[in-house]
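Note that this complex is displayed minus one protein chain, with the remaining chains in position.
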Amino acid sequence: MLRYLSTRLVRALLTICFVVTFAFIILRLSGDPALLILSPDAPPEAIEAFRKSWGLDRPVWEQYFHYFAAIAEGNLGRSMRDGRPALELVLERVPATLALTIPALILKIGIGIPAGIYAALHRNKLADRLTMLFSVAGFTVPSFVLGLLLVLVFSVNLGWLPSGGQDSWVHGILPVITLGTAGAAVLARFTRSAMLEVLGQPYIRTASAKGLPWRRVIIDHALPNAAIPTVTIVGFMVGSLVAGAVVVESVFSWPGVGRLLVIAVANRDLAVVQTILLFVAATMVCANLTVDMLYGWIDPRLRTRRVAGAG
Amino acid sequence: MTETLRRPVSDRPLLEVRDLARSFQVRRAGGWFGKAATLHAVDGVSFDLRPGRTLGLVGESGCGKTTTARLVLGVLSPTGGEVRFEGEPVPAPGTAAWRAMRRRMQMVYQDPLGALDRRIPVGIQVMEPLAIHGIGARAERHARAMELLDAVGLGPSFFARYPHELSGGQRQRIVLARALILDPSLLVCDEPISALDVSIQAQVINLLLDLQAKFDLAFLFISHDLKVVRQICHEVAVMYLGRVVEQGDPDQLLIDPAHPYTQALVSAIPVAAAARRRPRLILKGDPPNPVDRPAGCAFHPRCPAATARCVVDTPVLKPMPDGRIVACHVAHGEADSPRLAA
Partner (left out) sequence: MAIVTDNRAPDKRAPDGDAVTRERNQAPAEVSAKRAPRGRLARFFEAWPPSVLLALAWIVGMLFIATFVEVLAGYAYTAMDLRARLSPPVGWGGDIRHLLGTDELGRDVLSRLLYSIRMSLLIAFFGTLIAAALGTFLGILAAHFRGWVEDIVLMMIDFQASMPFLIIALAVLAFFGNSLILFICLMGFHGWERYARISRGLAISANEQGYAGAVRQLGAPAWRIYGRHILPNIASTLIVSMTLAFPETILLESGLSFLGLGVQPPLTSLGNMVGYGREYITRAPWIMLAPSVVIILTTLSISIVGDWLRDRLDPTLR
């Protein structure tokens, strides 16, 4: 078990290094940040001073080294717009985002998993058809369209709920519903197929053939096995708690990390963008690590074997 | 081997295998952190095969038969020893010289369905080796494929069929036709009939014998079935954990096995006539993991006749008075210490 965990840990660190390198490479490839930030017709002294203060005048490998060192210290640069530390800018937006994504995650799990299980147990009945219809709709309706439709109905036509802003919890209702619906649909579809897969296995037939009550078969044998693939999806959802609301935050003008990212991208505020990129990567890696540990706990077979790509 | 020594020098063996060895670096269970170990899949195997003859390789799964076959074909590079085919060393896999050598040595597989491409009519697949080696125009290739289909006992109507439309025996015939279209002199057969029904097995064996006579083929015939080997082979080598333990005439081996391992294999063959029934020798346990090859004679932990010498001293292949060669202290009467068992 310790060996399994240390393998995972090495992989997680590698992924982080990969992201940092990725960020550094595209940062270098994207041209001269000095010219991007200051306009090309800025005075040469100003450009020179800018380059010095950002360390852009040193050789590339040295920049790469410094870049790693700086990130290890938590120094992710300053926003090129207002000069505040990028990390600070990002961190102060996190609570707003979590205020949307955590309730949405609860909604997704609370609706998606039971719906998927129910649909699988009542295959080809009306409930199953309805669940699948809902899940297909959740998959094909983009979140910005869903959000705007909700605004159109509940804000514009009915006037029940506010269409944007973050003044009270009421403002969060529409964004949470928008986020939760799509995720619940995906989760329902996934849980259903995982359950169907498990229900078709010989050990389920064996369990029910040996006279175990159907309820016990489901609880003791089917659910734990169906949980294995489902945990992956949930892990991915947990990992995207920080940045999973980019579009929805924009639709509802919610001042979270996602909105910050969109504005930073539009303004090409590279320090903020890379901070968010690294922040998201770190969250994803932590979530994946947790999922891996859960796997080890749920499925002892995986403690020694590498998880084959579920293609 | 002793037989070949008596023959005139001009009649060179088609295939000469000398001290062939192949080891793999493996990790014991535990992923990245498992201990590195060396697996000796094949360890010092030597034999000769003359044109038009058949040598059988027999043993339990994991004894190195298939690895030997892959080494002979050059699909795998040996870590020791050498393979000479028609007097030339077998080149490294993937090189132009290796590809050219494919024309002279071919392979037949255990699973004929897996060895055929499901989306291509079998006739086209029979023609494919000619296309790969750029032989003949399309019309000639087609005519040649028809000849081969006929030679393996399938009519021209089979040309346009797909693999899944054929029976197991028919598929194996297609694989044979594809292997023979380049007119090779050596055919390596890796358990060619073990996936077939018993009734079909006999047909395929007869076909193999016909083809051998017709095309003057040499077979390296790998099997775990001693009875089949007796029907088809001129010589048999019994392998255990990467080494040959006994080699000689198949009738001799079957009637009077010298090595205790061969004795056990022979006693496992079911016999119909009650009069010929022999006491059954049942081996203790599984073959050991080749990574943990026992010291001395590798067979001693399972051997009913093992002596103290067998534990420390590895026996070498030596000729018996009747011509066959055996690697066993007991069989050669050299076991100077008492038995371990019982």
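Some observations on this one:
Should a chain be cited, it is by its letter among A and B, assigned in written order, with residues numbered from 1 in that chain.
Methods note: a residue touches a chain if its C-beta (ideal position, glycine included) is under 8 Å from a C-beta of that chain, and two chains touch if they have at least 3 such contacts.
The shown structure was predicted, so the numbers you read here are calculated from the model rather than taken from an experiment.
In the complete assembly, the contact with the undisplayed chain comes from B:128, out of B:60, B:86 or B:128. Considering the full assembly, A:288 is the residue among A:79, A:131 or A:288 that touches the omitted chain.
Considering the whole complex, the residue from B:89, B:114, B:156 or B:323 that touches the absent chain is B:114. Within the whole complex, the absent chain has one touching residue among A:106, A:149 or A:219, and that is A:149.
In the full complex, chain A touches the omitted chain through residues 11, 14-15, 18-19, 22-23, 26-27, 29-30, 136-137, 139-145, 148-149, 151-152, 156, 193, 236, 239-240, 243-244, 246-247, 250-251, 261-262, 264-266, 268-270, 273-274, 276-277, 280-281, 284-285, 288, 309, 311.
Residues of chain B in contact with the chain left out of this view: 73, 75, 98-103, 106-107, 109, 111, 114-120, 128-129, 132-133, 162, 164-165, 175, 178.
As a convention for this text, only the chains that are shown with their structure count from here on.
Per-chain Cα centroids separate chain A from chain B by 55 Å.
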